[in-house]
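What you see is the complex with one protein chain gone and the rest in place.
On to chain A.
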Amino acid sequence: MSAQQPPPSGPPRLDPFAPPAPDALRPPRPVAGQPQGAPQPTAPPPPPDPNAAFSIRGLWKRFGDKTAVAGVDLDVPSGSFYGIVGPNGAGKTTMLSMATGLLRPDFGTVSIHGADFWSDPVAGKRRLGVLPDGVRLFDRLTGEQLITYAGLLRGMDRDVVAERTADLLRALDLAADAKTLVVDYSAGMTKKVALASALIHAPAILVLDEPFEAVDPVSAANIRDILASYVRSGGTVVVSSHVMDLVQRMCDHVAIIASGRILAAGTVDEVRAGASLEDRFVDLVGGRQSAEGLAWLRSS
C-alpha cells in the first residue's frame, strides 16, 4: 500500500477486526466543514460527564491514510441499554475497541464513570466486560475451560468461577456442550461462549460487538432477557448491531455512526423522531440504490 495517495476526501472506513471487505457503501454526503485528516474541533466539546458510564471526547483513529474514527463525542448514561448502529465499515468496532482498551486511540479521551480510561487501563478493564467481534478464541479449550479461564485471568476465586461458569452454561443453553472443544462449536455457540466469558466477573459495563450474529432466535431471546435484567439491576450495556429492528425494540438509547462520525445520538425516541429507526438510519446514512439497475435479473 503506497503512502503517496492524496488524503481521502470522503471519510474512509477500515475495520481491523472485520475480514477485509472489498468495498463497503461509501457515504455520499460529506458533512460541511469536516476536518481533512487531522483533528480540528470547531467548537470545544463539553467536558466529560462524570456520571456517564462512558464519556468519549474527540476520539480519532487512523490506519495508514484511512481515518476509521474521526472525532467521536459520545455519552453513554449509566444504566442505559445503548445501541450503536451503522453501516459496514462505519467505525463501530474501531470505536468500541478504543473504548475497551483493545486499541490505543490517536487522539481523544475515554472516561469510565468519570475516570480517564487510558491513563489506567487496568482499573478501567476491571469494570468492563467485553465481547470483541472478529477475534479468535482460545478454541482448543472446552467451553467450560474457556469461561473458567476468563474468570481466573480476572483474578477471581476458584469456587466463585466454578459456580458462575455452571450458571452461565445453563443460562446460555451450552450445558450439554460444556465439555466440547470450542473449535468444534458452531458460530452461534462460539458467540455465546464468548459472551459468557465477558459476563463471568459481573462487570459494571458490558460492551458487546455484534452479540447476536449467527445466534439462533431462541438463544437470542434468552440473551436479551439476561441483558434486560442486567440493565434493570443498574448495569450498562453497549451493543453494536446493524439490525435496526432489534435495536429499536431492545435499547433505550441509540447512536447512529457512519464513516467514523456520530450522525445522531440520544434516546431511541429522540433519534427516530417519529419514523422507524430503519427509515431514519437510511435517511441519515444515505446510499440507497434504486432497484432498476439489474434489468436482466428476472426469472422469466
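Everything below uses one rule, namely that contacts are C-beta pairs under 8 Å (C-beta built on N, C-alpha and C of every residue); 3 or more make two chains touch, one makes a residue touch a chain; residues count from 1.
Here, contacts and distances are computed from a predicted model.
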Absent chain [UniProt protein name; select from "Transporter", "Phosphonate C-P lyase system protein PhnG", "Thioredoxin domain-containing protein" or "DNA polymerase IV"] | "Transporter"
In the complete assembly, which of A:74, A:95, A:130 or A:169 touches the absent chain?
-> A:130
Have a look at A:80, A:197, A:219 or A:259 and name the one touching the chain we're not showing.
-> A:197
Among A:161, A:174, A:231 or A:285, contact with the omitted chain is made only by A:161
Tell me which residue among A:78, A:109 or A:180 touches the hidden chain in the full complex.
-> A:180
Contacts of chain A with the missing chain: which residues?
-> 16-17, 100-104, 121-122, 124-126, 128, 130, 132, 134-142, 144-145, 148-150, 152-155, 157-158, 161, 179-181, 183-184, 197-198
